[in-house]
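Have a look at this one before I ask anything.
All protein chains but one are shown at their positions in the complex.
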Amino acid sequence: MSPLKKLAIVVGLGRGGIGDNLAKKFSAEGYNVAMVARSSLEHLEKEIPNSKSYQCDAGDPTQVTNTVEAIKLEMGDNIDCLLYNVGSGTFKPFAETSYEEFELSWRVGPAGVFLWTKACLPSMEAGSSIGLTGATASWRGMAYTPSFASSKMATRGLAQALARDLGPSRGIHVFHVIIDGLVKLGDGKPTDKADNEYLHPADIAETYWQLHQQSPNCWTQETHVAAQGAFSSIASI
Amino acid sequence: MSPLKKLAIVVGLGRGGIGDNLAKKFSAEGYNVAMVARSSLEHLEKEIPNSKSYQCDAGDPTQVTNTVEAIKLEMGDNIDCLLYNVGSGTFKPFAETSYEEFELSWRVGPAGVFLWTKACLPSMEAGSSIGLTGATASWRGMAYTPSFASSKMATRGLAQALARDLGPSRGIHVFHVIIDGLVKLGDGKPTDKADNEYLHPADIAETYWQLHQQSPNCWTQETHVAAQGAFSSIASI
Amino acid sequence: MSPLKKLAIVVGLGRGGIGDNLAKKFSAEGYNVAMVARSSLEHLEKEIPNSKSYQCDAGDPTQVTNTVEAIKLEMGDNIDCLLYNVGSGTFKPFAETSYEEFELSWRVGPAGVFLWTKACLPSMEAGSSIGLTGATASWRGMAYTPSFASSKMATRGLAQALARDLGPSRGIHVFHVIIDGLVKLGDGKPTDKADNEYLHPADIAETYWQLHQQSPNCWTQETHVAAQGAFSSIASI
Partner (left out) sequence: MSPLKKLAIVVGLGRGGIGDNLAKKFSAEGYNVAMVARSSLEHLEKEIPNSKSYQCDAGDPTQVTNTVEAIKLEMGDNIDCLLYNVGSGTFKPFAETSYEEFELSWRVGPAGVFLWTKACLPSMEAGSSIGLTGATASWRGMAYTPSFASSKMATRGLAQALARDLGPSRGIHVFHVIIDGLVKLGDGKPTDKADNEYLHPADIAETYWQLHQQSPNCWTQETHVAAQGAFSSIASI
């Protein structure tokens, strides 16, 4: 792992989805990649060149501080890209949602974004970027998303605040990608929709990469992606 | 305090603003009013007929449960309207915002709405309503609102989820009023803008009352209000 | 028809829907009501006290000028409320929509709002209001609404521009009500949904009336209404 390479941190991966593909894409583009998840990522470490994995609860203040310290020590003190991709959706009506679940959604969502940004910011320079993963629930709450939409909309508000702050003052590009639909995980499990109704995570990673590459003369703060076959029903816009 | 009257609970009041005027309006319309705040509301209790005050940290699970139990015991077990108005805005850039402040914004915001709805719902019937106070930050995050916008957008998402759930299934009307501008508190302090650039809380209370009165044949879920003199700069829509 | 009464103009009515109920409501509240439609409204004239009907193509510049002149001559030169309710939805995919239909949607939509506002404004004073009827398509375009959404979103943009202009400068309240769902027309025709999934036009008229009554200390520019039984699927917010 060359100390001359740029460094990307991907938080939230390991299941063959967006996070895994972000790690692969940034590695393929010549970055060192720190991979952070609650469970072990040894399999990805072997598969992805110049990657290193860290086990960490992304919403725990102490663990976040310690993990970022370890990454800086082992992979270098200049973070070029922080990609926060944690937050599995919980889909339950209010009556079935406990306060603990509601709090957990917040903790691994906007609270995690807050903690990781706090910890990484001292090592980020102008030209670096922070990319955040949103969902349809970033736009609105449905009957089955009291905790998920609440968490995702909170992250959206935080993303906008960070973008308007860190962009002009420090030259850091904060972007938020709203994943408007189902993602094909490639885990071989049978699916109940046509293939063209699923977003493919490798293509999503391409969009993140392009956003990370944008010139400060033309930055996108918020965008969304949807699958062609599901376009008629996108909630998005 | 007649047990035959309807019951409204106002959470978050005592400073001469929206909450105080909600209590006055519902009292004037013939309701018993339970008033909940962290500090003592004895002065309001004297001023507002058929009102009773309760001290409670609105974001503390145990205190909320206990307070709602006390209200039901003392004021009746049928809650016709729950008005959640807590959440003073914190306006600070990210660098000056601590994790504790960020968490507190969430706790007194969406977490409080969650807890109060959980505690009151068993005592609410079709025709009752839940009214929530939003802010310009319910729509977007600015450089100085990383915690406030995150909290307010979370509440908006929760409001939409509750409305889509409790409306059709239980006939409970959940509405969210986005206060898009500065509110005149009537505390006699000198102000730095023209009078017509301030929202007046008594008029805001009028709008809440009308929303509470709407027929289920025509419900508004989300609305906003702004002062006439500030209309050109409303962020709102 | 007393010249001492206030005057409301309702453009777009005659089919038992929102427009008819606006005329009835404002008449019941003591207004003279000028009713404008392409077809004859004699039946409403008989039914609604202090009303007078005018035949006019609401999107034709000359007819609009002439009709407003006639109204002012016959009903008085002080217009307290202009309610623009024209614009039946056309629901067709792009391939089946002709340019003539696309243009017509615009003509009876935003172009009509423009013309009526131009013609009435010289007779409107501070405290008067302009109320506009929107639809779900005011928020977004679907596969079957290339012309309807284009027209309705144009009206929404114009409504916002007028509100931000005429509010602060002239004290005129411009409000836009997004009708988010199907309206029960009461024409006795069988319907294919449950009664509680329809908005009732008399209740909608109540909401317009309350918006017209709002104090300039607390104005709503844009709001939406939906039926309780359809709340889970509202596109709205």
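Letters are used for the chains, namely A, B and C, taken in the order the chains are written, and counting of residues starts over at 1 for each.
The rule is short, and it goes like this: a residue touches a chain if its C-beta (ideal position, glycine included) is under 8 Å from a C-beta of that chain, and two chains touch if they have at least 3 such contacts.
Remember, it's a predicted structure, so these values are computed and weren't measured experimentally.
Visitor: Out of C:Leu162, C:Ile179, C:Ala205 or C:Ala227, point to the residue that touches the absent chain in the complete complex.
Guide: Here the residue in touch with the unshown chain is C:Leu162.
Visitor: One chain isn't shown here. Among C:Lys24, C:Lys72 or C:Lys152, which residue touches it?
Guide: Hidden-chain contact among the options goes to C:Lys152.
Visitor: Since one chain isn't shown, list which residues of chain A touch it in the complete complex.
Guide: Contacting residues on chain A, toward the hidden partner: 160, 163-165, 167-168, 171, 173, 196, 198-200, 203-204, 206-207, 210, 214-234, 236-237.
Visitor: In terms of residues, what is the contact footprint of the unshown chain on chain C?
Guide: So the residues of chain C touching the unseen chain are 61, 93-94, 99, 102-103, 106, 110-111, 114-115, 117-118, 137, 140-146, 149-162, 164-166, 168-169.
In the analysis below, only the chains that are shown with their structure count from here on.
Visitor: I need the rotation angle between the copies chain A and chain B from a CA superposition, between 0 and 180°, in steps of 5.
Guide: With C-alpha atoms aligned, the rotation comes to 180 degrees.
Visitor: Would you kindly tell me how far, in whole Å, the mean C-alpha position of chain C lies from that of chain A?
Guide: Their C-alpha centroids are separated by 45 Å.
Visitor: At what distance in angstrom does the C-alpha mean of chain C lie from that of chain B?
Guide: Measuring from centre to centre gives 31 Å for this pair.
Visitor: Going by the contact rule already set, what residues in chain B reach two or more other chains?
Guide: 160, 164-165, 168
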